[in-house]
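Up next is chain A:
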Amino acid sequence: MVSPYFLLGIGLGLAFLLGLLGQKARKSSSILILVALFSFVGISFSWLWQFLQENASVTQFFSAGFKPPFSIALQVGLHEAVLTSMINVMGLFSFVSLWRNMKDGNEKLGPILLILFMGLNMLVLTRDIFNVFVFLEITAIALGGLILFDEKKHARSAGFKYLIASALISTIYLLGAVLIYFSNGSLYLDDVMALNNMSPMAIVAVFLLILSLVLELKPFPANGWALDVYQGANPAIGAIVSAAIGSTMLFLLYKLMGMAAFMQEFLIAVGLISFIASNLLALVQKNANRLLGYSSIGQIGLIISIIGLKDILGDQFLFVAFMILITHFLAKAGLFWLSAMLKSDELKAWSVFRKKSVLLVLFGIFIFALIGFPPFPSFYGKWTLIINLAETHNYYLIAAILIGSFLEAIYLFRWLGYAIKVDFTEYDEVKINWEKLIPVLTFGALLLASGLYMAHLMPGIEDITLWPLLFILAIYLLDFLPAYIKNTISIAALAYFSFIILPPYYEKDLLRFIFLGIFAIGGILTLIAGYAYKGKRRGFYPVALLMYAGLIVLIQAETTLSFFFGWEIMTAGSYFLIIRGKRSMEHGLSYMLFSIGGAYAILAGLGLTFAQTHNIDILSLASVTVHAKLIFLLLAVGFLTKTAALGLHIWLPGAHAEAESDVSPMVSAILLKAGVFGLFILMIAMGKNPEVASIAYILGWVGALTALVGNLAAAFQEDAKRLLAYSSIAQLGYILFALAMMSHLGWMTAMVYSLNHFMYKAILFLTIGAVVLRVGTHSMYKMGGLIQRMPLAFIAVLVGIIALSGVPPLSGFAGKWFFYNAVLEKGWYFQGAIVFFSGIVAFLYLFKLIYSVFLGQLKDNLRQVKDISIWFAIPIYVLILGIMFFSAKPEWVLQPLSDMLTQWYPNTSLSFDGLYINSNFGYWSGTGVMITIMIMFIVLLLWLWILSRKVVKVKQFNIVYSAEAPQRPETTHVSYNIFAGYYKALGWIVAPKISELWNKISDFVVSVAHFGRMIYTGNGQTYLVHILAFIVVTFLWFLN
Partner candidate 1 sequence: MELFSIILLLVMGVATIGSAILALTTKKTDVAILAAGAISLFASIFFLVLASPDVAMTEAAIGAGLSTFLFFVILRKTEQNAEK
Partner candidate 2 sequence: MLKNSFIALLVLAFGVLLFHGVVKLYKVPEKLNRTAEFYNSNEASQIGAANVVTAVVVTYRGLYTLGEVTVLFLAASVIGFFLKRKKKTAPVDAKPAGSELMTTASKVLVPGSIILGVYVFVNGHLTPGGGFQGGAIIGTAILLLALANPTYSISKKVFHWIESISGFVFVAIGLAGLLLAGGFLDTRFLPNGEMLSLFSAGAIPLIYSMIGLKVGSEISGIILELNDTQPNQD
């Protein structure tokens, strides 16, 4: 093994020698430093190789040929090898990223950087407690020097604050180190760790050491100086502080915690407080670098608490800590480097990355990695963390971690939303230099690679789930192709899936077959509409496929982990799909926040489950015994955020309405079914548990009220897509209600509704979307009379609304019929009545939709409009055929469904007798009704036709209108606020109380954040006071 002293030799030797070169030979000195940093990387990689491949054992290298404690030992083990590799890679790329800064006569920058990274290496390696102090100071001074070279406006005052803070902190460390020596006569870490019972002095000493390291890691609230450094310094230096120095200090803390088991609780508390508090305060932050600082502090806080959780996590500790650390390390460095490319500090300035889509993608990768989305390492880290915390019954910690993560998600996604949506014309264009680009690219690639690699290590993730992700990556690389080619590839991918993977499920698992079918076939159909788009449609296909991949993984999942994996992938993909819409920035954000909140509820629920079952099989939910109620509730809430149940629905209208025309059906008709599937799985597994009955009862009410409020709200909309979105909320309310009944008939209802909703909502959204593309507005009152211009669209909407309303003979009636029978059987009469009533209310909005858009007076500006694009018409009419088939031969679909459901509910009153479907209460023959009505309709049509063959078509304004002939269509098209009277009577039900509630909550949080961050006065002395107060308070706490 290469001796680590060569790091010292190379680093210092070169730094000293460079004085000889003088100012002229700057270029060659830069290259020499680069070589030195390369050699650092080489040395640490060689260690890594030896540990990973050759199973080398931990080796200590002693200085001066004596054994410690009489000399200083540098230890090289696997941990050290990993950490030094990270640091040295960071060092190399930091130097690259600062390449241009070296030009401006700052020839000292290189040696200082070299010494800084050498110092960090030594901090990782050394086992001598006082030596740590020396290298802490070297690090501090080197960093101070780096900041001093910084040309940014406030870099120097920030650097000064940093220096005085670190002077105080390192003195505390010095005191601790000296006391350690006096207490046991050794400065060798292993000696101290071997002590069985520590003297009081040793305990105080260890306390001071740990305290000062924690202070170095910027705990809340003693961290104002760090924030100022992040904000004030060059982002490339911020990257070093956050990624390299942060990681080093964390490792140091971990190393020294070997002798301070009694301080674990302290670490947990401090870490989590920092995690939550800094993420909270970050909510109101507008400066990108400072925001990154808050985020860094938060992440580091989380890792601090994980270090404190070492004993609790046991075997999993290293995995968890490393996963989160590596994500923080790569992502934060990447983000800071991205920031370094921009002139402006504003969050919104990041929108200029839109012009360089590679950078935007990298930005997205970093953000998603930080939040803990798959396939990034932090996903596995957080998963394992939560699972293990649940297993050890640390529920409050789970709550704290999830709250903190949620807060973090808020601002990070808002920021990403800015980057994707905000107008960037007022910001300077980003100029990409190779030396800025290379580090970011490398780290982004490393992040992806590490995530994909990690998936192999995790039990419960099948390799096959990663193939779609690689495929998506490939699609992204093909992004330069025109849309129709990518569309074809995407359809081919889904078609391949449909033909290869889907059919076996028919025999194996019908439930999954149905949902997979909805996702795959729905995916193909909605993608066909994509042919209507010209140009390249950059970024659309990767994210659409990401969503479909997530959905498919979700359904195929056999383990809770891959279920959650799919859930998150799907969320990520759909977020990008939604945010593509024109005005969808805030809707995308609220979608994401509700999704993440829901995902965390699911995570917590799955964690609690694992704690009891010790099994990640998804059906292990069934064997839950304790906390069944809580688990059921958490999971249900998680799924309900996706199905937009009342109270959790406020994201949906905007998100669905503002999405692109072919995206709306994807996210409405298809995506929502993911939540339904989740609920199905949940109820299959846990429905038999008597404890959950009461929650199911509540869910039934929630479903009923959702249906009511959704439909009522839809009736009062003026925006066609918003109307449909509210309609989706209501439909999902029906499904929730039906599922909650937990009976054979109830689930039949739910299945029928799911299938139907998929078809008619896809038809309606596709049609309306296609119309919107033609007319250029969502507002229904601006349309009208389009039946003359768009007969195809009209027929589609007509079929859609008849099916949706449940009027026989179309398939919607099947849902109503099952619904009635299920309600009567279950005895949920009042809820049932509410749902039924809301079903009637549906007529209001359905009429409004078809009337306002297609009937009434054709507007002048729409006289030349063409019928919907053929690419929209194809999927629409395929779906209409589907509805017609289902309506004419419902038993073909219903009988297998019923048979399938008998595996969970064997006692059913449902029987199939030829064309008849019988229950305890009633009977129904879909085919018979269809035939009867068709014949009758045709006969009557003929009757009218015979009697009135000489019908004359009159002109538009040829109506009897109070002796006046109207001239303008607008004056005779009554559409705006058409249900005013109804609103007067029942509008109170849909008053936006829930949105107000959420707004109040968010206002409250924001004001807390505003108030909280006032402690950061910007005065270096105040920061010192904070640190001192922190010391005093923890000292007092500790003496107790």
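Per the selection procedure, all candidates are chains of the complex that A comes from, given by their letters.
The definition used in the following text is that a residue touches a chain if its C-beta (ideal position, glycine included) is under 8 Å from a C-beta of that chain, and two chains touch if they have at least 3 such contacts; residues count from 1.
As the structure is a computational prediction, the values presented were derived from the model and not from experiment.
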item	value
Identity of the candidate that touches chain A (this complex; choices 1 or 2)	2
Residues of chain A defined as touching candidate 2 within the complex	3, 5-6, 8-9, 12-13, 15-20, 22, 61-66, 69-72, 108, 111-112, 115, 119, 126, 128, 130-131, 134-135, 137-138, 141-142, 144-145, 148, 175, 179, 181-182, 184-187, 199-201, 204, 1025, 1028-1029, 1031-1032, 1035-1036, 1039
